[in-house]
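My questions all concern the structure below.
The complex appears here without one of its protein chains, the remainder shown in place.
On to chain A.
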């Protein structure tokens, strides 16, 4: 019957529908990742290599690299700063000032993670860019830039923790996830290898479109500092002498050299580049200036990491760098900001200061570059190495260059240092480092390197055979299931 035939046909039709859709399944289920590039497509072109190297530089200005974690680990232990801000705000920071910090404090983990995140980005470039078919010169420069940053990160890690996990390649598989700590001597050696490689390739200068990238001078200067921490005075001399032949000069006005308009000036050896980018809000990530900015004033900041009275007292009478380094409560800055007469803290960091009327989209002062290595420090390293190797004349000449610039034409202050006594000259150079590099996150580890930590930091709790390094973050030890060990006496 007709009716029955229709039903029969429909039944067959169902089977057809089921069959067809089954046949389609392959293409229907193949969906590429949406809005994110799979990595197999990355590291294929020169443009990919460029982007990856960009990420390394960009990441350097991020919170864990420039804000609270470095403040805790690299600054607060010193005698030049204290926590600042409101008394009750972020009191855990005090534990870095009085050396009661335990392995579980979050800033340790942040510092650790921040450095390793940067190292991971560098390792991506170092492992993957060699295989890209691209301009050979650019390729080797990119690799050198990545090595410079990686060396900078390991330098910060080895200073802070001693033995650390040394990762010079991406983990091949899960068996390389959980690595033990490498003795610090090997870490120092790896840093030196990276810096030697980098200095061999990096250019002395870049065209204007590339200002801010690591240069040969930056690699040599950092290498000198790395050598200085190991007391390899001959190497310090060698590297700093090279840098001194590259045409760097001290910027005439010390105070002005820290302003936004004078970023990447003739004195700048390496700066972490930052910029307020209204069109790319989330790229305006630097909080370096904000956390140290004048508290309680519009356009200022949070008021952490403030200079101590001890620092203010460390400057020689009339040293213009005192006023250029410290914002005193009640003063009016050279840029015209009146600092209120009363408030939470008596002093603030002037080197990270950004005038209150500079616009920002995310964080006050997000425009401010971080001065990592200035030529003044190169001169002081050269001076110290010269003195240690018996060349007091050279040391005095270097020292005088730094003091002369600070003097800024006023011969009534900062008399020329003339002593040729090795110990006295060393003390003078160390003092010069203290005031020249004040508030630049150098002092804490510098004093430990000098072997004077117990004398200088002891009164506020620093203990030998313990506080030379910070504890390894407890979470990291937990996650390693015991593969990582804790530093002694923590």
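By our rule, contacts are C-beta pairs under 8 Å (C-beta built on N, C-alpha and C of every residue); 3 or more make two chains touch, one makes a residue touch a chain; residues count from 1.
Following the convention adopted for this analysis, contacts and distances are computed from a predicted model.
Novice: The chain dropped from view, which UniProt name applies: "NADH-Ubiquinone oxidoreductase (Complex I), chain 5 N-terminus", "TonB-dependent receptor", "Glucose-6-phosphate dehydrogenase assembly protein OpcA" or "Peptide/nickel transport system ATP-binding protein"?
Specialist: The correct option from "NADH-Ubiquinone oxidoreductase (Complex I), chain 5 N-terminus", "TonB-dependent receptor", "Glucose-6-phosphate dehydrogenase assembly protein OpcA" or "Peptide/nickel transport system ATP-binding protein" is "TonB-dependent receptor", the UniProt name of the unshown chain.
Novice: Could you tell which one of A:185, A:280, A:338 or A:455 touches the chain left off the display?
Specialist: Result: among the candidates, A:280 touches the missing chain.
Novice: Have a look at A:66, A:85 or A:363 and name the one touching the chain we're not showing.
Specialist: The missing chain is touched by A:85.
Novice: Which chain A residues would touch the chain omitted from the figure, given the whole complex?
Specialist: 7-8, 10-12, 14-15, 17-19, 21-22, 24-25, 28-31, 33-42, 48, 50-59, 62, 85-92, 94, 100, 102-106, 109-110, 112-113, 116-121, 123-125, 164-165, 167, 171, 173, 177-179, 208-213, 264, 273-275, 277-283, 285, 295-298, 344, 359-361, 473-481
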